[in-house]
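Let's turn to chain A:
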Amino acid sequence: MKEGKVQDFVITAVSKPSKGEAGKTGDWRSQTPVIDQDKCSQKESCLLCWLYCPDGVITREFPLEIDLEYCKGCGICAQECPRKAILMVDGRDPSCQ
Partner candidate 1 sequence: MSDVRIITANSAAALAAKLCRVQVVSAYPITPQTPVTEELAELVESGELKAEYLTVESEHSAMASVVAASQVGARVFTASSANGLLYMHEMLHWAAGSRTPVVMACVNRGVGAPWTILNDQQDSISQRDTGWIQLYCKNSQEVIDSIIQAYKIAEQVNIPVMVCYDGFILSHTTTPVEIPSQQLVDSYLPPRPPVIGISEYTHMNVNPLILSDPRPDVDGKMAPGYMDIRYRLQQDLLSCLDVIKLADRDFHELFGRTCGGVCWGYKMTDAAHAIVSFGSLASECTLAADLLRQRGLRVGVLGVRSYRPFPKDDLVKALEAVETVTIFEKDVSYGYEGALAMDLKSALYESANHPRFSSYVAGLGGRDVLPETLADEAYRAITGEVKHAWINIKN
Partner candidate 2 sequence: MSLTYEIIWHGRGGQGAVTAAKIFTEAAYLQGFKGVSAKPTYFSERRGAPVSVHARISVDPIRTFSNVSTADLAVVLDDNLLQMVNVTSSLKAGGLLVINSSRTPDQLGLNGSFSVAVSDAFRSSEQAGLIVEGNVLISTSILGPIVAASDLVDIENVKKAIEHKFRGKALERNLMALELAFRETRISNHSILAKTASA
């Protein structure tokens, strides 16, 4: 397996990784999370939003950022934030606020 010619795999389906496989899934949102950085603990001891986000679209560095291109707007982060620092606002765009 170390040497030799790699076979042409178009004979069968093999996918390679990339983000946005299903497109910009941010489009799926009907509500958008908005972080109130003042309310956020800004402490590594929390990070519950990062921990619980199924899509892994929240950064782990403070100030936390949510990748709105892909966030599906499920609202788990807002629900689980112990300081209520994340607010779900209607619409796909946080500027609706």
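As a selection rule, all candidates are chains of the complex that A comes from, given by their letters.
Here, a contact is a pair of C-beta atoms (placed from the backbone, for glycine too) under 8 Å apart; a residue touches a chain by one contact, two chains touch by 3 or more; residues count from 1.
None of these values were measured; they are calculated from a predicted model.
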Chain A in this complex - touching candidate among 1 or 2: 1
Complex contact set, residues of chain A against candidate 1: 1-7, 9-18
